[in-house]
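Coming up: chain A.
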Amino acid sequence: MNTIFSIRDVSVRFGGLTALDAFSMQVEEGAIHALIGPNGAGKSTVFNCISRFCQPVQGRIEFAGQSILDLPAHRIVGAGIARTFQNLEVLRRMTVLETVLVGLTSRVENYVPFWRSAKRSRAERGAVEQADAILVKTGLMPYRNARAGELDFGHQKMLDLARALAAGPRLLLLDEPAGGLRNREIAFVDRLLLDIARRQGITIVLIEHVMQLVMSVADRITVLSFGKKIAEGTPVEIRGDPRVIEAYLGSAGHA
Partner candidate 1 sequence: MEGRVYEVTRANRARRSATRDASGSARLVRALLKQITVPVSVEENPLALTTHAQSRVNDKDPKGGGCMPSFNGVRCGLVGLAALLALAQPGLAADPGLTDNEIMIGLFGPLSGPLISFGLDPLQAAKMLYEEVNNKGGIHGRKIKLVIEDDKCTPNDLVSVVKKLVTVDKVFMLHGGSCTAAVAAAQDFVNRESMPMAMLNAAGDNAVFPPTRYVFGAFQGTQRVYGAALANFAVLHLKSKRAAVIVHDDDYGNANLKTVKATLERQGVEIVAAERIPPNINDVTAPMLKIRAAQPDVILSGLYPAPAVLFAQKYAEYGMTDVPLLQATQGIPSPATFAKNVGNPDALKNFYHTWSFNDVADEAVRQKYIKMYKSYYPDRDPTPFFVSGLPSALVIIAAFEKAGKDLSRESFVAAMEQIDVKTDIMAGELAFAPDRRDALRDVFVVRFDGTKQTVMPGVYTWNGKDGL
Partner candidate 2 sequence: MYGELPTRSFILIAALLGLGIVLPLLLPEYFLYLGNMLMMYAVLAIGLDLLLGWSGQFAFAHIAFFGIGIYGTALLHTRLRIPFVIGMPVAAGLAGLTGWLLAIPSTRLRTVYLALATYAFAECAQWVFRTWDGVTGGSDGLRIKPPSVLGHVAGTDPAAFPVVAVVLCLMLVATLYLTRSNLGRHLCAIRDSEHVAAASGVDVKRVKIVAFALSAIYAGVAGGTYTLFQSFVNPDVLGVGQLILVLTMVVVGGPGSIIGVLLGVVLIGLLPEALRAAPRGLLVWQEFLYGLILMLAVMFMPRGLWGLIEAQLSVRRAPAKQAVSAAIGTSGPLDLKGTGR
């Protein structure tokens, strides 16, 4: 197993407060790497740095050997990194299919949008086929033409994942994919994640509060607290780690 993705002592500051403090982590190719920690620990900040929504004051982020800190936000997915969002950011007024087509952006070839052309028909037909395949895989096919805003919570989460998958990434950043889901749905996510990682060999970095999911799928877990890495290891190691328990309980007051 070789490291495909690495963060080296990255620090982020918003005004006065330090959201991330010299944070580092290595992710093995094909692994499911969970990133856990109490609320406000800076987990989502890590993702935002990777998808270039915020700029670290120091540190390096490398994917497949190349630094991504000099790429603009919309190039990240092209480089092979797709992400989902924590609190629902769905394309409300677009249909499920359209959303997935947006996810395919980096893979659809460009054409003149104002009139019909062979190139256009080819591109569009190809895109729709790929999108449908993904809809089948994620169980969204029945809602193909429903507006994303009209789906219920679970399906919106699933749609977000489908959109990310559409980009055909090598690294998938999932921000609380099971947050607020019912058990039955969590089980589905569980199987889906395993399928993505094991079958398609897509590396996953997973932010999640639902411990049952983390413990069942994660190969490795990194624990964040107040912008600092306080522990890293296998689920078994982490489960018994006193610092982790302290962080959660200690921070329970703040959260």
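As a selection rule, all candidates are chains of the complex that A comes from, given by their letters.
Definition applied: a residue touches a chain if its C-beta (ideal position, glycine included) is under 8 Å from a C-beta of that chain, and two chains touch if they have at least 3 such contacts; residues count from 1.
What you see is a predicted model, and the numbers here were worked out from it, not measured in a lab.
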Tell me which of 1 or 2 touches chain A in this complex. 2
Once bound in the complex, which stretches of chain A touch candidate 2? 51, 53, 72-78, 82-83, 85, 89-94, 97-98, 101-103, 105-106, 108, 110-111, 113-116, 120-121, 123-124, 127-128, 136-137, 139, 141-143, 145-147, 150-152, 154-155, 158, 160, 163-164, 166-167, 182, 184-185, 187-188, 191-192, 194-195, 198-199
